[in-house]
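Apart from one protein chain that is not included, each protein chain of the complex appears where it belongs.
Moving on to chain A:
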């Protein structure tokens, strides 16, 4: 018996269905409003060059005294955490009673080419944290770092342990040399100095191209064939386009910060192995004394789970917890399961340590 039994009539029906979807799409695509993201009301409370610190406004006043600062990665915009009304980590954290702040790193241009990790971590991030400590009258805040922002948060918590009350890391790479880390594998033989000296800031298009080539057939072909299925559904199509906008509306990377991140984190694996300095300050994960909640995604193709799991043995804190989420690097923010599971888990963990 052969492996495929496609009835000609069924195949033709599928082809005709595809036609209908495309034709309906001709109408739907014309009726779409411009795509936007970032839905929760927010107020800019602090600015520092292109960096903006936002405070989100929930439907009710926060019940938690200690502010929760979200530190996102430099790659992509931070609005993945507040993509749309029914897919918002921020909204759900607010609903739990958290007082949520977010650092928007902005879009670096040529004048930011020489921003270093020292500028980002000991400069912008520290000043945002100090602003919150002062404005809330607290010695330490709760810090939630995401992906590269999680790595930044680990560095920060190591350098300034007294300023972090609780640390939550999400999809954060700690061991950059796990064998399944394709991105890391690809940059090992890269001449980073030549790369940065030539390009200056690293263009967002180049970064996105690189991410797409991690799973080229799935991300650049199958996804768009699947898009035909929802061409006649305005809501789903808007959701799809919103995600597309988020994926491709990305900031360029400040060259110097990129250089150091690739050299020290990806090539040197210094965050885990030791020997990392941010500016003139040494980073030692054993110096992190705050309670740590480490959340990672089991199907993460950008930050493999093993890369995050390494934190458990590396961190100095005696209060360490971890959550393995059933989903991917993006699904951990936007999937229905994520909305139900992640914010309550974070809130509950923080509340016990407030």
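A few notes on this one:
Keep in mind that, in the parts below, a contact is a pair of C-beta atoms (placed from the backbone, for glycine too) under 8 Å apart; a residue touches a chain by one contact, two chains touch by 3 or more; residues count from 1.
Simple rule for what comes next: contacts and distances are computed from a predicted model.
The UniProt record for the undisplayed chain lists the protein name "Poly(3-hydroxyalkanoate) polymerase subunit PhaE", from the options "ATP-dependent DNA helicase RecQ", "Poly(3-hydroxyalkanoate) polymerase subunit PhaE", "Glycolate oxidase" or "Spermidine/putrescine transport system permease protein".
Within the full complex, the residue among A:53, A:73, A:231 or A:346 touching the omitted chain is A:231. Of the candidate positions A:18, A:45 or A:323, contact with the unshown chain belongs to A:18. Within the whole complex, the absent chain has one touching residue among A:212, A:306 or A:323, and that is A:212. Along chain A, the points of touch with the absent chain fall at residues 1-8, 10-12, 14-16, 18-20, 22-23, 25-26, 29-30, 32, 34, 49, 110-115, 119, 123, 127, 179-180, 182, 185-191, 194-195, 197-200, 203, 205-206, 208-209, 212-218, 220-222, 224-225, 227-228, 231, 241, 244.
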